[in-house]
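A single protein chain has been removed from this complex, and every other one stays in its place.
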Amino acid sequence: MSPLAALFIRDVRLAVRVGGGGGIGVLFFLIVVVLTPFAIGPDLALLGRVGPAILWLGALLASLLTLDRLFAVDYEDGSLDLILMADTPLELAVAAKAAAHWLTTGLPLVIATPLLGLFMNLDAGASAAVALTLLAGTPALTCIGLIGAALAVALRRGGLLLAVLVLPLTVPVLIFGVAASNAAIVGPLPFGTPFTILCALTLTSLVVGIFAAAMALRQGME
Amino acid sequence: MPPVRLAMRLEASGLACIRGGREVFSGLGFALADGEALLVTGRNGAGKSSLLRMMAGLVRIAGGRLALAGADPEKTIPEQAHYLGHQDALKPSLTVAENLGFWTQYLAGAEGPETALATVGLAALADLPAAYLSAGQRRRLSLARLLSIKRPIWLLDEPASALDREAQDMLAGLMRRHLSGGGIIVAATHGPIGLDGAKELRLGEVT
Partner (left out) sequence: MALIDLANPTRFLRLANRALPWLVGITGAVFVIGLYLATNAPDDYQQGATVKIMFIHVPSAWLGMFGWALMSVAALGTLVWRHPLADVAAKAAAPIGAAFTFLCLVTGSLWGRPMWGTYWVWDARLTSVLILFLMYLGVIALWRTVEDPSRAARAAAILTLVGAINLPIIKWSVDWWNTLHQPASVLKVGGPSIYATILIPLLMMALGFTLLFLTLHVAAMRNEILRRRVRTLMLMQAQTAPGSGA
């Protein structure tokens, strides 16, 4: 088995055995969505209008908060040392870990979206639109969050500081994700315009996030 | 294809290390040919671990140079070295075999993990989650990693700690076997670890 495949499978295995797969991320997503009506009020019409936004915020928070420990665990038990001493470039190792994180956290969020759309009074088409934008956008969230996760190791800090640093970087993804969802639900913008920009943001963040995270890890190892 | 082992030579001259703004050591030098071992001794805080991590590429070389001649020119020193630090790089929720199997695959090892596990005496525990291992058994598992993946340079940070007498003898045997196969060992240690005839580098003394 190739080294990267081995790393990917190991991370997926760990996520499934320790965290119950995407369980805890989806649970957090669910709780954020459930909390909203308590703040906004149970008016179904209003909830339907802000539904896509709330789903996007929930997915954003669930993604970023689960990324916090992505590299820290490997750093603490000495695995990161060995990964740095391998033939495989660190950037590819980071990409493999990001892919494993998306598969076990981002993808379950996308799958949970139609169910949660029910709570936000979104009909089937609207939920599908939100799910599609999340499918395109959650990889971006994972890759941007990678930077925070790597900085957490480099700075030996975690928690809210990193969230504060990384959340502003996710604003463009959030804007276009919600815009695409609303375009599909109410128009008048065609869905394609914000959606293609969202895809472009994802592709950009894939490159920037992975390289920046690898750089941060190397710097932080001193 | 395993690299053809010509006569290797690991040379360091004028090595300096700065950790946390403080200069830990400077002007360090040594030379090792294949089949030779270096024991790094000194009080705690003298920089033994830092020296090993520097050779492993995990700490920046603040001054001087470190060069490896006669080995694979395509690879850096860390890519041809094993580092055995204070931590064991084990995931508690994976089994012993899965842990070793992962590292063997990730670091492109040649031997299957079963042989290495048998050599260190952990074959019976292969399917046990690593969480249930004692400190000595975790150390043995790390040693198994050195066996299943062939790299010429071994950087060992207090390898005998947490090992019982039987395991220490096994470690000495493994190290002797590595040296007679043309490998190089640099080991930080507080006491003797069974390598007679090794060179010694004492840190923390003013030259």
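Order of writing sets the chain letters: A and B. Residues in each chain are counted from 1.
Throughout what follows, a residue touches a chain if its C-beta (ideal position, glycine included) is under 8 Å from a C-beta of that chain, and two chains touch if they have at least 3 such contacts.
The structure displayed is predicted, hence computed values, not measured ones.
Across the whole complex, the hidden chain's contacts among the shown chains comprise A, B. The missing chain, though absent from the display, is touched by one residue of B:L146, B:L163 or B:I184; that residue is B:L163. Here the missing chain is touched by one residue of B:V59, B:A81 or B:L133, and it is B:L133. Touching the chain that is not shown, out of A:L118, A:L135, A:L155 or A:I175: A:L118 (per the contact rule at the top). Note on the undisplayed chain: of the listed residues A:M1, A:V34, A:V164 or A:V186, the one touching it is A:V34. Contacts to the hidden chain, counted on chain B, fall at residues 92, 121-122, 124-125, 128-129, 131-137, 139-140, 162-164, 166-167. Think of the hidden chain as still there; on chain A it touches residues 18-20, 23-24, 27, 30-31, 34, 37, 42, 44, 47, 118-119, 121.
We take it that only the chains that are shown with their structure count from here on.
Per-chain CA centroids place chain A at a distance of 37 Å from chain B.
The part of chain A that touches chain B in the complex is made up of residues 1-3, 6-7, 10, 13-14, 17-18, 76-79, 81-88, 221-222. Of all residues in chain B, those touching chain A in their complex are 19, 53, 56-60, 75, 78-79, 81, 83, 85-91, 93-94, 98, 102-103, 105-108.
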